[in-house]
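With one protein chain held back, the other chains of the complex are shown just where they sit.
Right, chain A next:
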Amino acid sequence: MDRCPYRSTGRLRHRHELPAHRRGETTWVGWDNYVRILDDPSFWTAWKNTFSFTVLALLLGYAVPFFVAILLNEFRHATGYLRILVYLPVMLPPTSALFLFKFYAYDPSEAGLFNAILKALHLPTSQWMQSPEMTMPAMVIASTWMNMGGAALIYLAALQNIPGELYEAAELDGAGVWRRIRHVTVPQTRLILALLAMLQIVATMQLFIEPLILANGAGAEDSATSVAYLIYQHGFFQNDLNGAAALGVIMLVVLAGFSAVYLRLTAKQD
């Protein structure tokens, strides 16, 4: 027991300064921990940011892999290569990928990769992570690039299970490509679409490493602070594991709503 978890942070050096639970003492404090966490000035900002990340990631990260899968499913050549490409970013350690985005892609000067491309296309360049408005979209782009491979391959497997006769029949009835996607592809993959939507919501609500690395935590004008980052701040920088646990419980309650839908869907599948 001589290893103190806080030693490296240099905040706490003596045993009597340890938080109560480390001394084996617990006291009933009622709702104090919840009240303290609700009073945190970043509490509502963190929830707002987390929700807007979840919604943006759902718009981009949900539709894109589905259309990528539809496209890949039509090709008869180079499919192996394309599948490897789509999944490759998933295998990178997230820190590696995010440092790449932070230093090279989101460089706010015109030497940055994205700004160089925008400039070549005669579009206005952006300050990326330095601008509170662009912080969220920038994190969504990085996160989608890193994570979409898994969803794309799962959709692809689902698409391959759609009986060909359905497309045949739809085509005989005069349905064009878009109507075939709407009336055959989407209904046939409905279950997996709903399932992955739930999984993605649960995953994106835990947004943590993107703000930590891309935005150094809070970002410009608190535009990147997420709920998970607040848990981390309270638990491991403000010596407030109790408050962090309370926030974790709040997060659990919010996610339980989504998980309930998920459970109902999987139950229907069986």
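By our rule, a contact is a pair of C-beta atoms (placed from the backbone, for glycine too) under 8 Å apart; a residue touches a chain by one contact, two chains touch by 3 or more; residues count from 1.
Basically, contacts and distances are computed from a predicted model.
Which one, "Anti-sigma factor", "Tyrosinase", "Lactate utilisation protein C (LutC)" or "Carbohydrate ABC transporter permease", is the UniProt name for the chain you do not see?
Cross-referencing UniProt, the chain left out corresponds to "Carbohydrate ABC transporter permease".
Mind listing the chain A residues that contact the chain we can't see here?
Counting over the whole complex, chain A touches the hidden chain at residues 1, 3, 5, 7-8, 21-22, 70-71, 73-79, 81-89, 91-97, 99-101, 103-105, 109-113, 116, 119-120, 145, 150, 153-154, 157-160, 162, 164-165, 167-168, 171, 177, 180-181, 184-185, 192, 195-196, 202, 205-206, 208-209, 213, 227-228, 231-232, 235-236, 241, 244-245, 248-249, 251-252, 255-256, 259, 262-263.
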